[in-house]
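I'd like to ask you about the structure that follows.
== subunit A ==
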Amino acid sequence: MSLELFNVGEPIADTTAPADVEIGERWSERKFRGRLVNPANRRKMSIIVVGTGLAGGSAAATLGEAGYKVKSFWFQDSPRRAHSVAAQGGINAAKNYRNDGDSVHRLFYDTVKGGDFRSRENNVHRLAEVSVNIIDQCVAQGVPFAREYGGLLDNRSFGGTQVSRTFYARGQTGQQLLYGAYQALERQIAAGNVEQNARTEMLDLIIVDGRARGIVARDLVTGEISTHYADAVVLATGGYSNVFYLSTNAMGSNTTAIWRAHKKGAYFANPCYTQIHPTCIPVKGDYQSKLTLMSESLRNDGRVWVPKERGDTRDPREIPEDERDYYLERLYPAFGNLVPRDIASRQAKNVCDEGRGVGPGGLGVYLDFAEAIKRLGRATVEAKYGNLFDMYAQNTGEDPYAVPMRIYPAVHYTMGGLWVDYDLQSSIPGMFVIGEANFSDHGANRLGASALMQGLADGYFVLPATITEYLADGPFEKVDDSHPAAVEALQGVQSQVQKLLSINGTRTPASFHRELGKLMWDLCGMERSEESLRKALDRIPEIRQEFWTNVKVSGDWHSFNQTLEQAGRVADFIELAELMCVDALHRNESCGGHFRAESQTPEGEALRDDENFAYVAAWEWTPENQPPVLHREALEYEYVHLAQRSYK
Partner candidate 1 sequence: MTITQGGPHSTVDQTSAKRGMNLTLRIWRQSNPSVKGKMVTYKVSDISPDMSFLEMLDVLNEQLIMQGDDPVAFDHDCREGICGMCGVMINGQAHGPQQTTTCQLHMRSFKDGDSIDIEPWRASPFPVIKDLAVDRRAFDRIIQAGGYISVPTGTAPEAHSTPVPKKDSDAAFDAATCIGCGACVAACPNASSMLFTAAKVTHLGLMPQGQPERDDRVVNMVHQQDLEGFGGCTNIGECSASCPKGISMETISRLNHDLLGALRAGARPKS
Partner candidate 2 sequence: MAKTNSVFKKVVMAVSGIIMLLFLIAHMIGNLHVFQGAESFNDYSEWLRSFGEPALPPRTLLTVIEIVLVVSVLAHMWAAIALWRQAKRARPERYVTKKSVVQTYASRTMRWGGVIIGLFIVYHLLDLTFGAANPAGTDATPYDRLVASFQNPIATTVYVVALVLLGMHLRHGIWSATQTLGQSNRRRERTVNAFAVAFATLLIAGYLVVPAAVVLGLVD
């Protein structure tokens, strides 16, 4: 590997999980050993929570309830709009209500295996343990989960597992869970425990004496740039899939908060691990601004196929059974249409690369419900998937009850994120990172219905229990705007904003974002190779250069200026893209969502290299034009034995 790309630094390790007890005991032991903060002292301590998705919303509510002074920030108008609201399929929990052999241990095992052995056993085990409490908590909040006629909770199965452990609320699980957290948060706001900062974007982190002590944020309505201080800072700002421009994330989803924290010293772990979701509505044209996901739960009853012949343009209903290739059922008889996402996505790409894809540009495969409708009746299918079918019809103008849906993979989730220890503390003391924004639990691939579980586990149960250890040393010395670190952070943000407005070039921020996204999809997408990544690494600095000399942002900074918001986010995506490519290039193996063309089994499956890559790659930012520094955190598997993943 060429040395200019990166330097290798000291290895790191997570030392906060009590390794001296059995894995099943570690979480309770950790909670027991951690110091507490007494209620009278909590009132004297403040915590900034950036983000109000499942992770941030639940954390802010819980910390507020515990008696801390919480300051909550988000960029939309209401906390209820965080992108968690869009999650459709469901949330996992090891309740074993189906009596089908599920257990905490099995959820733990499935998640480690599903993550292709690139996650920490300790974290995953804790996640599985806490999962059962989440369901109890949400039911008590009034979340209207799907129920059976007997009045008990219903479950469905999801990709990558053979048990039914997914709880759901029709196709709107994320929405309902988020509203539960949102309502809890609003209750704390009403009680005066949480201060709200709507339409406020975090633009930098303030570090004082080595501790995270505040943020610089811009009020998106008035444009005012201000500082906010606290004893600890929690980032819950979601994933960075929008580096690909087209993704299933919301238009506003960004990397800005975590990227700027990274530039202030937080390690960024496994940035190249991105998840491509197999069931999205295919792209229609170059004006397209986002991709719409169709829940993976559709694979429970829908059958995926393409014509056997390439270039077969007949109406799908006229293609006879024996001229169809149900390729997932053919290749993976045990899991069939329910193989994990990375496999389903890559196989879709393969058949399209063979020229057997359907729809515009041949970029699509069929997801067919004809058989399900025959077997279950239209009414049942409608009850299960009605809203998804409506969404598809709305988007495409086609009737999925009559004609098979067309689907294609799209970027959906980022397993990478800021590095955190077992306590969810980043490499900057006092800064905690939760939800999709951290890297913690999913390894190289996330199983369906596990992100909601992780977000709520972090926010309701884990962070509130671990942050006390840090706060037990507080309250820390007061900081205000006169502190040099605050002055520097504030000025940095102001000058960047002014710079963006002053360039006055010839291209819109969106046009840079589209170019970057296409490049990342083509060269660092579902399949990466040394060649493609090197090409990307040649091109990205040029894009960055052009951006900073030729972007055009109209308006001013002291008013509501959406182009300015967008420009700042695109600037960060460009820098992040470079690190993603470095990470993808250095990880010369395939694992989970990271598929290197050079590293595959004869059947074309991801081939891991455990000898050399069983580690977390935690990247340290170095000043401009210096290569990033790689810190390795070795991964050890005591309980789940390293094995080639197989879903045959």
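For anyone wondering why these and not others, all candidates are chains of the complex that A comes from, given by their letters.
Throughout what follows, contacts are C-beta pairs under 8 Å (C-beta built on N, C-alpha and C of every residue); 3 or more make two chains touch, one makes a residue touch a chain; residues count from 1.
Just so you know, these numbers come straight off a predicted model, no measurement behind them.
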Complex member touching subunit A, one of 1 or 2: 1
Interface residues, subunit A side, partner candidate 1 - complex: 58, 61-62, 65, 76-81, 83, 85-86, 95, 97, 133, 135-137, 139-142, 144-153, 169-170, 172, 175-176, 179, 182-184, 186-187, 189-190, 196, 198, 221, 250-252, 284-290, 292-293, 313-317, 358-361, 391, 394-398, 402-403, 406, 460-461, 464, 506, 508, 510-511, 552-555, 559-560, 562-563
